[in-house]
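Of the protein chains in this complex, all but one are displayed in their positions.
Up next, chain A:
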Amino acid sequence: MSAAPALERPQVVSHAQQSLSYTVFDCKWVPRSARLLCLGSAARGTGVVQLYELRGARLELLREIEKPKPIKCGTFGATSLQQRYLATGDFDGNLHIWNLEAPEIPVYSVKGHKEIINSIDGVGGLGIGEGAPEIVTGSRDGTVKVWDPRQKDTPVANMEPVQGESKRDCWTVAFGNAYNQEERVVCAGYDNGDIKLFDLKTMSLRWETNIKNGVCSVEFDRKDINMNKLVATSLEGKFHVFDMRTQHPTKGFASVSEKAQKSTIWQVRHLPQNRDIFMTSGGSGSLHLWKYEYPAQRSKKDSEGSEMGVAGSVSLLQNVTLSTQPISSLDWSPDKKGLCVCGAFDQTVRVLIVTKLNKI
């Protein structure tokens, strides 16, 4: 293999890493800064929030905050750029919104669920998208709830199982389609392989499907546009990319699926600066960088004349193995193209730089 062509592909360069003394479940960049947050659970059963700043090739700890319950997930998605409040979901089912300058008392707090909140997402903040700021949480108690920080105690939308139905764990949630003030969509993935798309404008179930493996992570390529693509990753190393522009009345959305590795794909994250590039993180400690290519025609007519979507293809740009333990969380920096942070179950958080993304 000659060296010259190999280095034209994007390289994943390890820039800095930090060993932690707790299990890290989520890591997020603080918008408009070179700081990042690590959320997790300490050995004594309390929650930990640590704020690091990237200085040179090192991470410097700026603040450490301890909370009574372990924290599973967090998002900045629903706050404004000036406030930058962090919304977290913890192991007890509580949703809190914190002001990191004064973290003793939460700005908003509600016991949203009876069991652990597995996943959280926010929309309407950070100058992205339009409409009210909202936070969605998905929990092991089988419900998905949408909260508005201006309304206390009750969710503005609640997707719960029908009476008498046995519940399934909701493992992941994501917002999408927030291109104007009224439209909004929530996608939820469950452990029995269900993916459900809820339309918040009409308060109804818009689409559902089952991908035959528990769904670990779903993400739209952009929250603030007419929904374009949805990537859903699952157990057994598979992920599906759905083309969300054309919905067929019976067949739903077209999709292409890839089997990337033998182990669970824990997370998928799209590059904020290019919505056709995304990174998946796996249970074997590896990261794969993918590019989606659109087909020549995105929709075609089927035999009855209704529009049907056509899925494109996915190609692997690069892969790298960083750890022996699963990489459970991944976040791209919205400010610097190619900068990302990942947290793994070997109690390490790593800052990586992906090069040559301009040339794709």
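The criterion applied here is as follows: contacts are C-beta pairs under 8 Å (C-beta built on N, C-alpha and C of every residue); 3 or more make two chains touch, one makes a residue touch a chain; residues count from 1.
Just so we're on the same page, contacts and distances are computed from a predicted model.
Student: Name the omitted chain as UniProt records it, choosing among "Dynein axonemal assembly factor 4", "2Fe-2S ferredoxin-type domain-containing protein", "Cytochrome b-245 light chain" or "Phosphatidate cytidylyltransferase".
Tutor: "Dynein axonemal assembly factor 4"
Student: From the listed residues A:23, A:46, A:83 or A:299, report the one that touches the chain absent from this view.
Tutor: Of all options in A:23, A:46, A:83 or A:299, contact with the hidden chain holds for A:83.
Student: Looking at the whole complex, which of A:42, A:65, A:107 or A:225 touches the chain that is not displayed?
Tutor: Missing-chain contact among the listed residues: A:107.
Student: Looking at the whole complex, which of A:47, A:70, A:214 or A:285 touches the chain that is not displayed?
Tutor: Only one of A:47, A:70, A:214 or A:285 touches the chain omitted from view, namely A:214.
Student: Given that one chain is not shown, which residue among A:200, A:230, A:287 or A:330 touches it?
Tutor: Going through A:200, A:230, A:287 or A:330 one by one, A:200 is the residue touching the chain not shown.
Student: Which one, A:92, A:307 or A:335, makes contact with the chain that was left out?
Tutor: Of these options, the touching residue for the absent chain is A:335.
Student: Over the whole complex, note the residues of chain A touching the chain we left out.
Tutor: Residues in contact with the chain left out: 3, 6-7, 11, 13, 15, 32-34, 54-57, 80, 82-83, 99, 101-102, 105, 107, 124, 131-134, 142, 146, 148, 150-151, 154-162, 165-169, 181-182, 190-194, 196, 198, 200, 203-205, 210, 212-214, 235-236, 335-336, 338-339, 353, 355.
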